[in-house]
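Note that this complex is displayed minus one protein chain, with the remaining chains in position.
Here the chain labels run A and B in written order, and each chain numbers its own residues starting at 1.
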């Protein structure tokens, strides 16, 4: 099991991500997440879900590039492709609130995972963000081209995606990538308090607030999400991507290595 | 009189809000504001209006919930409902500039009041912001679902509205809720200088800048504003709202009480 759910009470659940060594996001992760989101949607009283990592240096490292083509095929409940795009849309539309509490690296699909949550809080000292795809001759394919600019504006999204570099939590907060960077020793108490607080309110009102806000604010369209995904897999099939990946695997990619700790520098 | 206008000169007027004990926004406040905005629109040379509070701890506490159904009925000049939605739209479209200079609490409709101004400056030490509606089993009904996310982005608007919690001025500034948090002993001079400065420019250009910007930038639609207002009054009529309000009135709601000073904690 990669994902373990702690049911604090009927209203507030916590999900611990534990996929050693570096919390890669592969087909198994995606399948467990699809089971979980079915369970979340079926839980009548569920108001808040918090995601945390069990691995100190990694929240979700990135897509498991060796298994990039092994994800479940077909359309999910939302009509989007059955795996991450469908799941992300369901979090957006859910009648419960999703919160990412981030320590360690959240790069690529890890960054796109937290972008799909309703809100994001990160350890000032221990969280690192990146969209390193350009270093593999590809671009963000899991929503980063659609959701990041809604958080940061276009200029900063271009900087992040075109540099492929690592960003600390304070810079990420000042750019709008996350809601707030919080001192590491205060992060858990902050998120716990916020989650318990939201869980104390009426589910009907929580769900109406999310639903009205989704009507008022700009969200990615299904067409944009699928168009990018198609182009992403085309780019991934180009020889340039294979060459750059081979070089990075030789340096320790997808292992608990200096290359993964400081991926920004290695690209 | 709740609202007193100081006409510094032909171009620059200041409005002092004084509705003891805590500057609640009720039908009388709304009616005085409707008279004032008629006067503003008729003043040929008026370029800047600054709103301040006469009550140290409260800018505008929130809607007077005991009088929530007593507001003037019918459609105002803009076609929106005759009271706050009509007034807010007229500030947006006005040929003069509106500035909120904020000390004390601006929660609920008080927060929505400042969101409808063209710009907002607040005392770093003394201003507190909140959208506490969720604690009453309702949601923002006076523009908060439409205007807050335009200032802060969706993720932070959801955090603010779903937490119902209090935010200090520096956090509000970093979130985009206000233009800037300013040291309390510098706030008056800053706003005075800005207001006098704008008042020294040509009214025709000021009005053209506002008009072009309203065409370029996203503003709430009339449909969104009215849809939320309808749903707001439906939510307010639910028994959950009555129960939560009764509990809060027992603790000092709508009085100059610890509950009003620290409403975020009491919800």
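Throughout what follows, a contact is a pair of C-beta atoms (placed from the backbone, for glycine too) under 8 Å apart; a residue touches a chain by one contact, two chains touch by 3 or more.
Here the structure is a predicted model, which means the values were calculated and not measured.
Chemist: Among A:161, A:198, A:212 or A:253, which one is in touch with the chain left out?
Modeler: A:161
Chemist: Which listed residue, B:55, B:155 or B:198, touches the chain dropped from view?
Modeler: B:198
Chemist: Which candidate, A:8, A:43, A:134 or A:226, sits in contact with the chain we can't see?
Modeler: A:134
Chemist: Spell out, residue by residue, where the missing chain touches subunit B.
Modeler: Answer for subunit B: residues 97, 118-120, 150-151, 173-174, 176, 179, 194, 197-198, 201-202, 204-206, 208-210, 212-213, 215-219 touch the chain left out.
Chemist: Can you list, in ascending order, the subunit A residues touching the missing chain?
Modeler: Contacting residues on subunit A, toward the hidden partner: 134-135, 137-139, 145-146, 149, 153-159, 161-165, 174, 220, 224, 228, 231, 235, 240, 267.
FYI, only the chains that are shown with their structure count from here on.
Chemist: Compute the distance, rounded to whole Å, between the mean C-alpha positions of subunit A and subunit B.
Modeler: Once rounded, the distance between the two centres reads 35 Å.
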